[in-house]
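Quick one: the structure is below, and I'll ask about it shortly.
One chain of protein is taken out of this complex; the other chains stay put.
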Amino acid sequence: MMARRIRLGMVGGGQGAFIGAVHRIAARLDDQYELVAGALSSDPVRAHNSAAELHIEPGRSYAGFEEMAEREAARPDGIEVVAIVTPNHMHFAPAKAFLDRDIHVICDKPLTHRLEDALTLASAVAHNGLVFALTHNYTGYPMVRQAREMVASCALGTIRVEFVTGLRCESVAAELTRFVAGRALDDNAQMLMRFSGGARGMLWSSQVAPGNENALRLRVYGEKAGLDWSQEQPNTLLFTPLGKPPQLIRRAGSGASAVAAHASRIPAGHPEGYLEAFAQIYRDVAEQISARREAREPDPASLMVPGIADGVRGMRFITAAVASSRANAAWTAIEP
Amino acid sequence: MMARRIRLGMVGGGQGAFIGAVHRIAARLDDQYELVAGALSSDPVRAHNSAAELHIEPGRSYAGFEEMAEREAARPDGIEVVAIVTPNHMHFAPAKAFLDRDIHVICDKPLTHRLEDALTLASAVAHNGLVFALTHNYTGYPMVRQAREMVASCALGTIRVEFVTGLRCESVAAELTRFVAGRALDDNAQMLMRFSGGARGMLWSSQVAPGNENALRLRVYGEKAGLDWSQEQPNTLLFTPLGKPPQLIRRAGSGASAVAAHASRIPAGHPEGYLEAFAQIYRDVAEQISARREAREPDPASLMVPGIADGVRGMRFITAAVASSRANAAWTAIEP
Amino acid sequence: MMARRIRLGMVGGGQGAFIGAVHRIAARLDDQYELVAGALSSDPVRAHNSAAELHIEPGRSYAGFEEMAEREAARPDGIEVVAIVTPNHMHFAPAKAFLDRDIHVICDKPLTHRLEDALTLASAVAHNGLVFALTHNYTGYPMVRQAREMVASCALGTIRVEFVTGLRCESVAAELTRFVAGRALDDNAQMLMRFSGGARGMLWSSQVAPGNENALRLRVYGEKAGLDWSQEQPNTLLFTPLGKPPQLIRRAGSGASAVAAHASRIPAGHPEGYLEAFAQIYRDVAEQISARREAREPDPASLMVPGIADGVRGMRFITAAVASSRANAAWTAIEP
Partner (left out) sequence: MMARRIRLGMVGGGQGAFIGAVHRIAARLDDQYELVAGALSSDPVRAHNSAAELHIEPGRSYAGFEEMAEREAARPDGIEVVAIVTPNHMHFAPAKAFLDRDIHVICDKPLTHRLEDALTLASAVAHNGLVFALTHNYTGYPMVRQAREMVASCALGTIRVEFVTGLRCESVAAELTRFVAGRALDDNAQMLMRFSGGARGMLWSSQVAPGNENALRLRVYGEKAGLDWSQEQPNTLLFTPLGKPPQLIRRAGSGASAVAAHASRIPAGHPEGYLEAFAQIYRDVAEQISARREAREPDPASLMVPGIADGVRGMRFITAAVASSRANAAWTAIEP
């Protein structure tokens, strides 16, 4: 029999905020959370209206995250986990506040704005052992998980040219460019990467490529086979073993692994998408929290969710890329 | 401010039932329903365990749909709508029972097993004016809705060769075949169709075509343009105006209409799938029910949900197709 | 060492004629023919100019096919084979004229306008044993040939639902429609087909489907696997074995058979197209003619070219389809 739902709070995500709404759908989809508290907006009227729309009791709609952390921690029925969906540069302070009160955290990406803040959070998590999940949504796709497992199980042999594997990116040569005048951030990034073990990689991320929507694509090649996955057709993984015809592995179809099945809800031929991948992260976090409640080991499949260490690595990568770009795309080491 | 959630009951859908779980995810996704009662299984133990898992109070987990209809109708906080997700041949009796007690119905397809039962339900709906929705899931896809709107607005000109439009199929010549010995139903259907206005169509539906998953594809051609949509890439609609390059209209991208936007949740580049289409039907039914609560007109966009008349037409179509196949694929008229 | 080129004549195909130019490119591509004579146009000026452009000696540019057949047959260096590329209803008379003078024939499709003419040609070929090839271009594609071989070798098991295999189509129910006023021929054909052994099929051919170019697609399903090929991506054959991931077999890539290799010129990754498929038919006819010259058996792979029997079957199929359509799409047997 299923235990009661996990009590969830949210910081940010008031009316009109896109990513907050996505987090809520993701939390609802598998029915393992109950949204009971929020500091949804710094604007008091919007905060109040948003809470009412979401069926949050007025007494648990807070003016700020500090008050929310303090009062929820004091309630016997206080929240067990908080979702932080504030703007990118405002993740650190609320994350720290809830961690300090023994409340698990689901944090939208990127982890923080500054590397030192990321390290502070990592220390806090190392100290108190809480669940800390970073919602890199693509990691929830069944076929991305299967890709990762296939790389790990050596189905591809030694990796030579790669993008996203378990390998450690050791250094980066980056060219960041701002094409549209007035933008606060670079709008085009192109990088060369060197990985542990000698593999090589490239990364292109752009906001100036008309006709591309999100266009996330991952390709990994080893000495024995290759993998190709694109978010726009997320239910298919192209597997290209050397000397054999390429295979179309489909989520929940022939060739799909147990790891993919764990992250699927519906049979083959019924496409899943972005919200299901997002919900998968929430489902896995629920399993991790439930396991702690019940003092048991979590399902190993639930541990593929990106955590604090991944967030720190991401910050180190970005820091190195910015430094490289400022140094005329010189190779710049990424701290281990 | 959002009103309270709509109280939902479910008949069928106990542990292990696929389509019941899909209905529940669809109902949760947009957070407009609360599942409060159920007759989830004819097996009392499974019914009880299923209800507990779904956080339904024990007192509202019923042994049968008759008891459920009677007792829920008597409660001041009884269910407002019921989802019927029993096996295909068991839709009629519960649908009738709830309609007779003024409870709205969401019914899984097909409407009924026998045409006369469908007509009985249609009479009941005509009599009491309740909401009756049939979950033909593909009608919830934004790009299918846009396709329908483009046909209706004459973007294609007069339709010549077609599949799913607003045209009335007047007669059918069908060849139904059972290839796999021991199957209870035909596993391959091939049909020619004649539509009002002179258009022609074909339909192929098969369970003996290895490598195809669900493989639902719709194509419509008019004198000015064509449309092509496939469930396996549901976020794209191919629009082919005569004398111009084919265009890829993407959900939430350039060229997507207000009708498509109504049925979308997330921006372009983040694929939506089967569950979101299903949830769209639930969302539109919620709007229809809310409008009645509030004695106002519903949002016209919510009226694209298939209703009782569509269910009756579907039954007439199947009846004609079976008759045609028995008559050596002779053209058989479909009753208007 | 290669023997001298085969001496080729052409009837039809003067300046401005599309299909005649295609036949000439196809004949040149593998350099096994030499175009030395022609009755290229019924317009004497165009005939003369066309011949000059094609480097045909003035003395071998004829005013009509009768004169050409007579005089070429009388020369010691006369043509060995003639390509007939006149309009569709004018194939019979020249084909007959050259067959009667022991000259091999390559005839554009369809074989003839009337079934009785097709039978007359079949008698002539049966009598004198000449090579008679019908340029159904798609039969020259390597992956179509491989598809045919895979069906024949039972890689798909018993065929259930099919389109183009070695099975005999026994009867057809056809709906032919003329949508565009003033067209001489029906512009939309939709058919159900029954094959020997119980397989079923459908065919749709249309000139009123905007956005489709040639759009030839073949799908065959058996109890063990399926095949899917489309002329717009002719270098790939999708093979879908039951219970395994679908495979992309590519011309000259892994999984391509010897039959496909026979019909390929260049390595994988360099796309071949329509002209190469057409040239393959010419290459195979050259092999058949050379084998006769040299009194040896032809390479068996060269025998996949459609011949007179296929032309007759095609005429019987069309005849039955027209009769069926006139009889309200009643099932109409195709003479064996």
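Here the chain labels run A, B and C in written order, and each chain numbers its own residues starting at 1.
To be clear about the criterion, a contact is a pair of C-beta atoms (placed from the backbone, for glycine too) under 8 Å apart; a residue touches a chain by one contact, two chains touch by 3 or more.
What you see is a predicted model, and the numbers here were worked out from it, not measured in a lab.
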Touching the absent chain when the full complex is considered, from A:59, A:182 or A:210: A:210
Touching the absent chain when the full complex is considered, from A:45, A:202, A:309 or A:333: A:202
Where the missing chain touches subunit A, by residue: 160-161, 173, 175, 177, 179, 188, 190-192, 194, 198, 200-202, 204, 206, 208-212, 219, 221-226, 228, 238-242, 246, 328-331
Where the missing chain touches subunit C, by residue: 1-2, 4-5, 18, 21-22, 24-25, 28-31, 49, 52-55, 212-215, 231-235, 250, 253, 265-276
Interface with the unshown chain - residue positions in subunit B: 239, 243-250, 253-255
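Everything below uses one rule, namely that only the chains that are shown with their structure count from here on.
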Innermost chain, where centres are averages of C-alpha coordinates: B
Cα-centroid distance, subunit A relative to subunit B, in whole angstrom: 34
Where subunit C touches two or more other chains at once, by residue number: 239, 246
